[in-house]
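Mind having a look at this structure? Questions to follow.
Removed from the display is one protein chain of the complex; every other protein chain stays in position.
By letter and in written order, the chains are A and B; residue numbering begins at 1 in each of them.
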Amino acid sequence: MNSILVRELYEEIDTLPIVDIHTHVQWKTGTAANIGELLSYHYYTELTNAADYEQEPLPFDDPQELMRRIYPKLAYIRNTVQYDWLMTISRTLLGIEAAAWELEKNWETIFRASEKVMGSPEWTTEVIDKADIARVFLTNQYDEDLEGLDPTFYTPCLRTEPFVLWMDRPEERKALESFLGQPLRSPADLDAVIDKTFDKFMRHGMGYAAMSIPSGFQTRHVTDEDAQRLLNRLVEGASWDAAERETWGAYAMNRISEACRRYGRPFHLMIGVSRDVYAQGVPSGQDLFDSVNSMSGYEYLFNTYWDVPFPTAVLSDTSGLELTAASWIRHNVYPSGHWWYSNQPTDIAREVRRRIDAVPGTKPIGYFSDAYYLEFILPKFRMYRFELTLALAERMERSLIHPNMEPFTMDDALFLAEDLLINNPTEILGIE
Amino acid sequence: MNSILVRELYEEIDTLPIVDIHTHVQWKTGTAANIGELLSYHYYTELTNAADYEQEPLPFDDPQELMRRIYPKLAYIRNTVQYDWLMTISRTLLGIEAAAWELEKNWETIFRASEKVMGSPEWTTEVIDKADIARVFLTNQYDEDLEGLDPTFYTPCLRTEPFVLWMDRPEERKALESFLGQPLRSPADLDAVIDKTFDKFMRHGMGYAAMSIPSGFQTRHVTDEDAQRLLNRLVEGASWDAAERETWGAYAMNRISEACRRYGRPFHLMIGVSRDVYAQGVPSGQDLFDSVNSMSGYEYLFNTYWDVPFPTAVLSDTSGLELTAASWIRHNVYPSGHWWYSNQPTDIAREVRRRIDAVPGTKPIGYFSDAYYLEFILPKFRMYRFELTLALAERMERSLIHPNMEPFTMDDALFLAEDLLINNPTEILGIE
Partner (left out) sequence: MNSILVRELYEEIDTLPIVDIHTHVQWKTGTAANIGELLSYHYYTELTNAADYEQEPLPFDDPQELMRRIYPKLAYIRNTVQYDWLMTISRTLLGIEAAAWELEKNWETIFRASEKVMGSPEWTTEVIDKADIARVFLTNQYDEDLEGLDPTFYTPCLRTEPFVLWMDRPEERKALESFLGQPLRSPADLDAVIDKTFDKFMRHGMGYAAMSIPSGFQTRHVTDEDAQRLLNRLVEGASWDAAERETWGAYAMNRISEACRRYGRPFHLMIGVSRDVYAQGVPSGQDLFDSVNSMSGYEYLFNTYWDVPFPTAVLSDTSGLELTAASWIRHNVYPSGHWWYSNQPTDIAREVRRRIDAVPGTKPIGYFSDAYYLEFILPKFRMYRFELTLALAERMERSLIHPNMEPFTMDDALFLAEDLLINNPTEILGIE
């Protein structure tokens, strides 16, 4: 590692504002009220649960008590990048040094200090300014209240799981019907509720439709008649078996893609999660992935909706080269960020290099934070930018002696970084 | 990266001549007539198509028009190693600086210049001399004209897909029958057409039989009776279902392996391609691979034809350690090069290290170019040699402080490089 070069290049890249194309931020609040809320982020509850399991559930409605419970276990995860995120928030945003976290029984002091800083009416603005966040994409339920959302900063994005994956849950269907204002009994009704949703989201500057998709998902053609039969079964009070659920999933995915085509919006795919597999896990800390999961299940979708852009993130490392290859030849697949279990330095490093070596430079969307609070955007982007910097610095050094390369200068590196971090996301997602 | 050491070692390795054990070069021409023909190589058509899709097909029969269409899109792929290959050809072989390619509307100037240089009667010789190419293996159809081929430079290799994968296509079967001079109606007829093919290839210095094999292929014993039944169905005008096609595939693969045994020739396997999966792709730019693909499907083949050498390339990164492990314990499996989507620095780097750490040094075949024109051999080999140099330089540095290692000297590094690049391919494939 050429530390001087890396530091210099990082500092340049760090002057770019942040465009964060996927988060779970609540737009009405944005930031957290105290450090206890930040610690409720599943990374901290799950890592401390994994290090020192207690059967008693964590008190998610009492951030102070939650912090008291978690604080002593943070010692076990000091080696992790997730702990580093927390320290960056503490140092850079709260003004509390990392050393304070290593003092036993110091949780209350930190909690009180955090309340004071984060309780300020300027807190959200401060976080946005310090992190230099230009735009934040959200993840929104179809029936979520979007009135008052500032579309110059927040971009709402539709999570499509209720339409595609949960249709056979009576309470989910009832909610959709309530949103639609009529029963959902036919393919036409499905299109109607999708249209009503897209219409609403478009009024608020819709970014894209999105879905986190189970391992093994298969896209394919399904007829309206088959979809009607499936809906009939639900109306009759029957439930679906696994095959029927898959058929509906493929059908509804196609209908969402049709809507993306009609409304001119991308469909952001997040491929390969295995939900609810760890029985003793904390909330949002029960999901894993499957290393056996091929992107071949998406061939029908990509080919049929050839005019819909599909920014795509994968959860498994085993899908990494598949995504690079798909983006390399398919015109409508865009590699997007580094998701969840792949969102750590080792796997980011490999995928960054693959993408900048073999995917057209106008296609990769560098990163998204997946943050639940605005506070996490800064440390997560820093983590990515550092890995990107290493890859670009290495490319600069290689270019000086590589027999196939022209010199790859600091300026070249910055232009490429700007493409990945700013230009590609805004152009592919059609914002600004 | 120790740039001084890497540069010094690279320069030494670069003095080795090139033995290229797998290409698609047309032996009657060898080189291209102009830069437009080089740009018809699927890497450029597919990457530019992926960056900026147009429905109108590319004019493959008009290299000048093809270049006009592609030229403005090359800006989108300047980050890629494939663009670097093109620049090496331009700079080193054509004498056109990379900067010329960054000028808008400069395509015609470059095209004309290329015609002038490449139109010289000495062009092919110049390319071979500048790249120091000692031997080029070809990929040939059984009925291809090989008369006049210079066996001291070109080694013909038999592509076996028509026998194994395409037997149920009437036009392919008709062509085989026409080559054989009689109908193909029995296992004996299959052996006859295979023998006739091998006899012909052996007369021209046959390298090996070769096949690029779909993901999920399963080798196994199939009886002559089962094969006869399958042929009967075709003779009756019926078509095969997927299971029948697989049965035939396994059968014919065994018959080819028997021929390899009889004729003392290796069988080069290229494992794991998914053909024709991208509907909007350019010609030769529609294929991907499947990350879910195990080498266990080849156990029967490797065990049964234990006296046939199987140089083996894999397309997916997920098969990389499987190939290393197979070469580490199986006496007749030889890791061969870095294929297609795995033929970029990130994946080459990992596999090179695995192979030089855990496979007997006399077994890996370092690299093949897969080139369609002789011009591409130089830049592709440079890419590989640079990654190999990095791995060897790192090994030199490690050896000075590694508690298990003797010093690994510059000479040691060069000997190992020579094994991978020259000695192993020639000895394993039995040439020179």
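Quick notes on this one:
Assume a residue touches a chain if its C-beta (ideal position, glycine included) is under 8 Å from a C-beta of that chain, and two chains touch if they have at least 3 such contacts.
Bear in mind that the values here come from a model prediction, so they are computed numbers and not experimental data.
The chain that is not drawn here is touched, among residues A:L103, A:V277 or A:L400, by A:V277. Only one residue in the set A:K28, A:R78 or A:R262 touches the chain that does not appear here, and it is A:R78.
Touch with the hidden chain on the side of chain A covers residues 1, 3, 6-7, 10, 14, 46-53, 76-82, 84-85, 87-88, 98, 274, 277-281, 285-286, 288-292, 316-318, 341-342, 344-347, 379, 382-383, 385-386.
One chain is missing from the display, and on chain B it is touched by residues 292-296, 299, 302-303, 306, 318-322, 324-332, 350, 353-354, 356-363, 394, 397-398, 400-406, 416.
The working rule: only the chains that are shown with their structure count from here on.
Separating the centre of chain A from that of chain B, both taken as means of CA atoms, is a distance of 38 Å.
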